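As structure tokens, the structure follows; a few thoughts come after it.
With one protein chain withheld, the remaining protein chains of the complex are depicted in position.
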Amino acid sequence: MTGLLVKNAYVIDPLSGVNGEIMDIAIRDGKIVEEVGSGAVVIDAGGCLTLPGGIDSHSHVCGTKVNFGRYMSPEDMRAGRTARKGVMHVTSGYSVPTTFGNSYRYSSMGYTTVLEGAMAPLEARHTHEEFTATPHQDMLANTLFDGNWSIMEAVRDKDVKRAAAVVAWTLAAVKGFAIKLTNPGGTEAWGWGEDVHSIRDEVPHFGVTPAEIIETMIQANELLNLPHSVHIHCNNLGVPGNYQTTLDTIGLAPDLNRERQSLYLTHVQFHSYGGSTWKDICSKSEEVARAVNARPQVAIDMGQIMFGRTTTMTADGPMEFKLYMLHHNKWSNHDVELETGSGIIPVYYSRKSLVNCVMWAIGLELALLTKNPWQCMLATDNPNGAPFVKYPEIIALLMSRKLREYEMKAIDPRTEHFVPLFAIDRELDWYEIAVMTRAAQAKALGITRIGKGHLAPGAEADIAIYPLKPDELDPAVDYQQVMAGFAKTSYTIKRGRVVARDGEVIVEGANSTIWTRAEVPPEFDLNKDPEFVKKFEQYYTVRMRNYPVQDIYLPRGVSIRTEASL
Amino acid sequence: MRFVLNTGRTIRQGSYVERKNSPVYREEAASLHMDRVDMLDLEIEEGSHVRVKSDQGAVVMVARPADGLVRGEVFVCLGPYANFLVNPETHGTGMPDFKTTVVTIEPTTDPVPTVRELMEQCGGVGYEG
Partner (left out) sequence: MKVEDVVCPFCGCLCDDLVVEVENNRVTSVENGCTLANEKLMEDHRLKNPIRRERGSWKDVSYDAAIQETAEILLDADRPLLYGWSGTHGEAQSVGVHLAELLGAVIDNTSTVCHGPSILAIQEVGHPGCTLGQVKNRADVIVYWGANPIDAHPRHMSRYTTYADGFFVKDAFKERKVIVIDVRKTESSAVANEFVKVDQGGDYAVLSALRAIVRGKGDLIPVKVAGVTREQLFRVADICKNAKFGAIFFGLGLTMSPGKNKNIRNAIELTEELNRHTKFTISPMRGHWNVYGSNEVFTWISGYPYAVDFARGIAFYNPGETTSVDILRRGECDACLVVASDPGAHFPRACAEHLARIPTVQIDPHVNATTHLATLQIPVAVTGIDAEGTAYRMDGVPIRTRKLYEGTYPSDLEILGKIYARVKEAKGS
């Protein structure tokens, strides 16, 4: 290969300490290199903003519940349709696009890596099938352990090593990337139509609390030396007054890892509510941001909502039922034996709803009040808060107080009394946006080690070139250009290949799936553990031998191996 | 006499579903299950041939007494015999009325066609394999 040379790039590469230098980037064999020969294909970036490929550290794009969101929503499928064109397949869907729809739209926004936020282990094969059909992003799967019986038994027995062994076995079996806890304990309780309401509530029949599950899993995660930390969707999502649960959860996080956070809290907007009912709900973003600022051992993502139609989908089955009781639209639920749950309902976030306006403000406040952008990632919990195609608008809102003011005039005027947003002046800069959309994600997920999220020689050549000239633009004023620019790259380069140009995908993709294999000593290998084997024989409806995801489902699997400290 | 024809799965139909040219499949798929009193009224007995007619056409089947049905209802396992009678109208749902076809039934001495013969009547060419 002769290589590729991106010239005249305005590079922001936070992980390499580069902030707005005009540089050339040399690429060979899919990697960034020091230099390429004169035969290299040249792309002239013309001083345009050039960033490492975008990374979404929490998004719902593939798997059982996502597909069910499509299946039950022909109205959403109709809301975004494109015909087959060139190498691009037909796409359908607005808030829950088809896999190719997700992949093309992410690619035109310069995203090259996406983490699926919730994969039920029993249904992992489905997630991997859809990963293969999302060809332009490298994919990772958060693996759900919130209601895992073997985990809760280990927690009850105060056996962290056992919990670690269960995680190691499961991640290897289902080719998962990281530990996800969605409403820990609550999804099991939902098996009986119940829920837990604080981190100290007991999970019915198991004699453990969410707090114990969380603490044990954080320890187990570090014993296994996993790249990412525990990734948590706190208890009480969407409940007025839930910020206390969030603060309690943050309080559980020890500082155990030098490289990254020890606990990642996702879609924190949905977890930062004060008040006690929908009538007096208010923002507690200041309290939550203060807790985050005080604790470098936690990182969060925004979970921003944007006004308009979308679909909510989460493993948090009881929460979706509560939401259904409010909206009375349609409701799907899917509990997964011995593991977790899930629910789906369509929603419409309205500027005329005070509650929705408060939610909208909270997400922005979290990003603006968290001092260190490495601790707060830009995400909407796609599609729960909004479809990811809204990211450019969110970027513009964070960069421009003027745009925020414009929006604040359009929303329910009472909002001002319930949120601090109106008093916040901060405007994020290009660098901070670069951190919040790729660099912080790479660090938080622990994937800089495989060359993600930066542009230093040796890194994967995943690059986004946006038609934005930071030297000539004032994002505080020119927010329209900012939005348009982040919506469509001039070039998206994936592993050294131009995959999208000016919003159109031009080659068939060939992504990788990244998963984690933690090597444990033989006495912690559960394959022959009588208790563990019994679970399959007596309680699962799938045989243990048919459970693991076969290698064939990961045509380009990349495993991160770790040595467990057990 | 008028009846409502219901259809559904049976274990024998399922067992022979991939041998539709076999005599056992024909026997199962062409069995018309009905109430014993209705059979008396029609003056037929177990194994009698009957001509079953709907607005779509007619097909000869074999009557068999059944305990689970009430008078006026007959049951044939799903397959080409029942479908010879089912109206393709779906009322905008994509699904025909497979379970409520109005039929008349009369005794006959005509033979029960094979699946192949049924398909030939639909315009096909029988394959002996």
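Things worth noting here:
Every chain is named by a letter (A and B) in the order it is written, and numbering of its residues begins at 1.
By our rule, a residue touches a chain if its C-beta (ideal position, glycine included) is under 8 Å from a C-beta of that chain, and two chains touch if they have at least 3 such contacts.
Model, not experiment: these values are computed from the prediction.
For subunit A, the residues touching the absent chain in the complete assembly are 62, 64, 67-68, 70-74, 77, 81-84, 89-93, 97-101, 122-123, 125-126, 129-130, 133, 149, 191-193, 205, 321, 324, 330-338, 344-345, 538-543, 545-546, 550. On the side of subunit B, the interface with the absent chain consists of residues 4, 6-11, 14-21, 29, 56-57, 67-70, 73, 75, 78-80, 83-100, 115-116, 118-120, 122-127, 129, using the contact rule stated above.
Keep this in mind: only the chains that are shown with their structure count from here on.
Averaged Cα coordinates give subunit A a centre that lies 56 Å from the centre of subunit B.
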